[in-house]
Structures are given as C-alpha cells and as structure tokens.
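The complex is shown incomplete by one protein chain, all other protein chains being positioned as in the whole.
The block that comes next holds chain A.
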Amino acid sequence: MIALDVDGRTIQVEAGITVLEACLQNGIFIPNLCFVKTRKRPHASCRLCFVEIDGLDRPVPSCTQRVRDGMKVRTDTEPVRRLQRSAFKLLMSTHICTPRECPTQGRCQLIRTAKLLKVSLKPSPLERLERDVDPVVRLGPLVHYPYRCVLCGRCVHVCGEESGHGLLTFAKRGFNTVVATFVSEGEEGPCAECSACVGVCPTGALTLEAPETAESEEPGRAADSGG
C-alpha cells in the first residue's frame, strides 16, 4: 500500500493503479467517461478526468497517471475545472439532454458531471449540432439509443477484448460515427447477453430491456428543456 495526498486528504491505495482509480475507490469523484480498467493503454479521449499533480506543470488526465508514494493531487483547481467544462460543453453540443424526461437518470454520468462542474446540460455558448441518428436501434439482442451515446468506446472494448464476442464495433467515421454491429435486427449472433457493455455504458445508451415508450424516445424533438 502507498499513500497519496488528494485535495489535502491522505488516502491509502495499492501500488500500480491509476490516480483516477485511486480517487474513485476513496469516494473522490472525478468525472470520467472513457476509462476502462482492462484497457492496455488508456484512451484518455473524454478529456474529463483532469487533475493537477505536484511536479507537473499542467493538468493531466488522471487515467494516464499511475500512483506514486507521496504524490500530491488536486482535483478541483480552476485550471482543471476550466478544461473539464470545455470538454463537457463540447460533448453536450451533440448530446440532446432532457434530464426531466430521461430514463437514464441516476445512471447517466453526464448529469452527475454537470452537477459537479456546476454547469447546465446545454452546450451554450457552443452551438448544438444535431446528429443524424435513429432514436432506437436494435443491435442483435441489445437496444441502443444512439442520441445518448457519447462514443466513449467502453462497450466496443469490453465486447471485443474482454468478453471476446466482438459483437460491437464503431461504424462510419468522424461526426457520423455510431456504435453498430454486423448482426441483423433480432438475431442473436455471437452475443451471449453477458451485459458487460450495458454495465460499462456511462450514459445508459445500451440496454437489454425492451425499447422504452415512444414519448421518451425522441426527447430533443419533443421539447427543448435541457438544463
């Protein structure tokens, strides 16, 4: 076990884990979307888990740093928050959010992140970009809500690398990227319904449950009540 100082609090963690894991294990919430423990190298693509570490001259993603004994970490400085807010606003610019109607309340890491960062769920001052996606897509036995998806890639990773099913993939590219599968609608394919993907999804965009009722499927078009 080694000790590190986070926001003035000393925590004891096992060696070899990342700063992000160390904080989460000790009840210190750092927003994060793309981190998966089993990835050989962290993606560090969500740009939310920034921290400041003594000795480093600028904030770094905490998923890329291994803990060291005596490390001094700050999770709530102004430079950190500024980076997190920018990244969050960019994410929300393509993510239509209606927290009052959204059935992912409680599961959704975006809502939790907005609360921590004390920002609204609207992308303002950034423009909102609408993605051309279907409200509900069947991916084999899975039900996917593309407009909730932030393309963090956790599901693709656990399905391919961890469970070895290889059911999920990213299709297309750039702004048109979506999580997809080769399996046709309703077909089982290689999916063993292990729900690994459902478990890691930070925004509740994947489920094995039946599609929700029509009114909750297209929140953005029904009413613009985000924030």
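Throughout what follows, contacts are C-beta pairs under 8 Å (C-beta built on N, C-alpha and C of every residue); 3 or more make two chains touch, one makes a residue touch a chain; residues count from 1.
Assume contacts and distances are computed from a predicted model.
Asks: Hey, which one's the missing chain according to UniProt: "Cobalt transporter subunit CbtA", "Carnitine transport permease protein OpuCD", "NADH-quinone oxidoreductase subunit E" or "ATP-binding cassette domain-containing protein"?
Replies: Listed in its UniProt record, the absent chain's protein name reads "NADH-quinone oxidoreductase subunit E".
Asks: Looking beyond the chains shown, say which of A:Ile28, A:Leu83, A:Leu117 or A:Ala180 touches the absent one.
Replies: Checking the options A:Ile28, A:Leu83, A:Leu117 or A:Ala180, the one contacting the hidden chain is A:Ala180.
Asks: Just name the one of A:Met71, A:Leu168 or A:Val200 that touches the chain not displayed here.
Replies: For the chain that is not drawn, the touching residue is A:Leu168.
Asks: What residue numbers in chain A mark contact with the hidden partner chain?
Replies: Against the missing chain, chain A presents residues 160, 165-173, 180-183, 190.
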